[in-house]
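One structure is given below, represented as structure tokens, and several questions about it will come after.
All protein chains of the complex are present and in place, except for one that has been dropped.
Per-chain residue numbering starts at 1, and chain names A and B are given in the order in which the chains are listed.
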Amino acid sequence: MLSEYLPIAVLATLAVLFGVASLGVSALLRPNRPTRAKLAPYECGIEPARLPAGERFPVKFYVVAMLFIIFDIETIFLFPWAVGFRQLGLFGLAEMAVFIALVFVAYVYVWKSGGLDWREPAPRRAAAAPPTALEPEAREVVRAG
Amino acid sequence: MLAQFLIHPPIQLGPIGPELVLTGTAIVVLLGAAFNPRIGHSTLLLVSLLGLAGAALVSIGLWDWGGELTVLAGMVATDRFAVVARLILLGIAAMGLVYGYHYFRRSGEARAEFYPLVLFATAGMTLIAAAADLILVFLALEILSLSLYVLTGISARLSSVEGSMKYFLLGAFSSAFFLYGVAMAYGATGSTRLSAIAHALAGQTGSLGLALAAVAFLGIGFGFKVAAVPFHMWTPDVYQGAPTPVTAFMAAGTKVAAFAALIRVLETSFQPLTLDWTPLVWTIAAVTVVAGSLIAIAQTDIKRMLAYSSIAHAGFVLIALTAAGQDGISAALFYLLAYALMVLGAFGVVMLVSARGEGRTSLASYAGLYRRSRLLAGLLTLFLLSLAGIPPTAGFIAKVNVFRAAVAAGHWPLVLVGVLASVVAAFFYIRVMVLMYMQEPQDDAEPDRSPWPRVAVAVPAVLTLLFGVFPGIVLGVLDKAAILRW
Partner (left out) sequence: MKTPISYFVVLSAVLFAIGSVGVLVRKNALVIFMSVELQLNAVNLALVAFSRLHGNLNGQVLAFFSMVVAAAEVVVGLAIIVNVYRRMHTANVDDASLLRW
């Protein structure tokens, strides 16, 4: 019943209380003398560098992230197959081979179209993204958000 | 619980042969272009067209399928309805490819990805026409939608990019509604198979409330895809923004595919609820024909005008759906065939008048087209007459059939609304004709005079006339195809 959740509720309450209390108390007690260095974000001791006109990332990051998502999520079908691996037998193996072959086609396409090349200017021919996302003049984008 | 899934169904790949051929061709074209970037696009076009032809042959081979009603664990239907819908869709795809080859070569935006994307979209469209399980309907809908989002944005023009974003956002929104409807149908009946849903609902073992919610959500999802009011907002923007050949392919293909799936879902799985969904379809059909025809009058861009006209035409097909049964399905199929022909033709002429890329799509640039090119003016006149439903064109026969089926089912008030909307719609089609014949050209821009695309545009024109004068040659086939077997 609900009583089973009581320890969780207690823990949650304590956690919230502790967080609020420690932030509130330190805000009340501490001296407040901001300087430029203090306000800078902590980046492992490296001077935070900002590029002009907002933050720019090579568009390659997006392409690689998208490719990662698509290949990552394809493996989801391996899990149900693995659960019934023995019972499915040769039929399951053949089906999975077909599936992986199709994923491999996508991989070969991305590879051949330059979607995985990191350094040299992106070629005119696009990867899995819509064409213009990879045009040479567009190797950087301003972060959308 | 797990055991039922571990007994795999007998594998009969025949009934999905057309899709296998299409995806196989798409992969070959995709990899061919990736390994050899300098490959000529005429080669890609040729291989793609061969793939379409192969798929068409396999489809025709399924006409006399003597095996089970559904194969692959009830996923795929093997009836003649699927065969006919596939053949119409394959024809649309062939026209789209030919237009696209010419258009992108001329506008200097040729991309090898165009061909596989069209083939993938076509595979989704043909698969949806044969889908006998809501899972497969959803997957096929996504295959065609995702390909079309990218195709819409394949050009670097700003309006193309913007159109693809709008299409994507609203398309994904509608997909979510569709999927929720699938979940509701599953919750109501415990199955996603169309026949099992029908049995559960007929035996009243399912939950009626959930089933009605499923009809509503699926209706919203389909409403977006077929562009029925009030789910039509994306249509004009996307039709205007997309490159014209993509618009032609999308306008004809999506409508045929989505209506094929809608017909199958309503007439099989939700057939026990016919009395519940008919008023819904009735209302949407009435609103759609009226709103589509009225808003089209105010348009100044021909692509937007054709987009609103396509919305109105979706309403006419919905009128056919209110007449359940073989008559309604046969009328809807003929309407879809006629609609596909005239919309492919009309956008083909728009592409040729634009000459290069987009531009010159405002109605004003059609002034005096007759002086420039009698052929294009004549072709466009024919397609506009057909869209308006004036004899001797296929559009006329299609409207008559739809109205006859609806009257036979007792929906004469709806038919009255439809007839009045047709009269309103005739106004803006005839306005374009007046512009073409009676006014002087405003500038001296030349339309595209390449010979082959003109031949391509003439194909739907000939068929529009042929089906308008001798509708019997296809009506017999469509009547045979109008029986859903499940």
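Just so it is clear, a contact is a pair of C-beta atoms (placed from the backbone, for glycine too) under 8 Å apart; a residue touches a chain by one contact, two chains touch by 3 or more.
Keep in mind that this is a model prediction, so the values were computed, not measured.
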item: Listed residues B:Gly223, B:Gly241 or B:Pro272, member touching the removed chain; value: B:Gly241
item: Candidate in contact with the missing chain, chosen from B:Val28, B:Ala110, B:Ala183 or B:Leu363; value: B:Ala183
item: Option touching the unshown chain, where B:Ile16, B:Ala132, B:Val150 or B:Met351 are the choices; value: B:Val150
item: Residue in contact with the excluded chain [from B:Val161, B:Ala355 or B:Val400]; value: B:Val161
item: Which of B:Ala172, B:Ala202 or B:Met438 contacts the chain that the document leaves out; value: B:Ala172
item: Touching residues (missing chain, whole complex) on subunit A; value: 1, 4, 59, 62, 66-67, 69-70, 72-74, 76-77, 80, 128-130, 132-133, 138, 141-142, 144-145
item: For subunit B, residues in touch with the removed chain; value: 1-2, 4-5, 135, 138-139, 142, 146, 149-150, 153, 158-159, 161-166, 168-169, 172-173, 175-177, 179-180, 182-184, 186-187, 190-192, 233, 236-237, 240-241
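Here is the rule we use: only the chains that are shown with their structure count from here on.
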item: Rounded Å distance, subunit A centre to subunit B centre (Cα mean); value: 37
item: Footprint of subunit A on subunit B - complex, ascending; value: 2, 5-6, 8, 27, 30-31, 34-35, 37, 111-113, 150, 153-154, 156, 161, 164
item: Subunit B-facing residues of subunit A, complex; value: 83-84, 87-88, 91-92, 102, 105, 108-109, 112-113, 123, 125-126, 130-132, 135
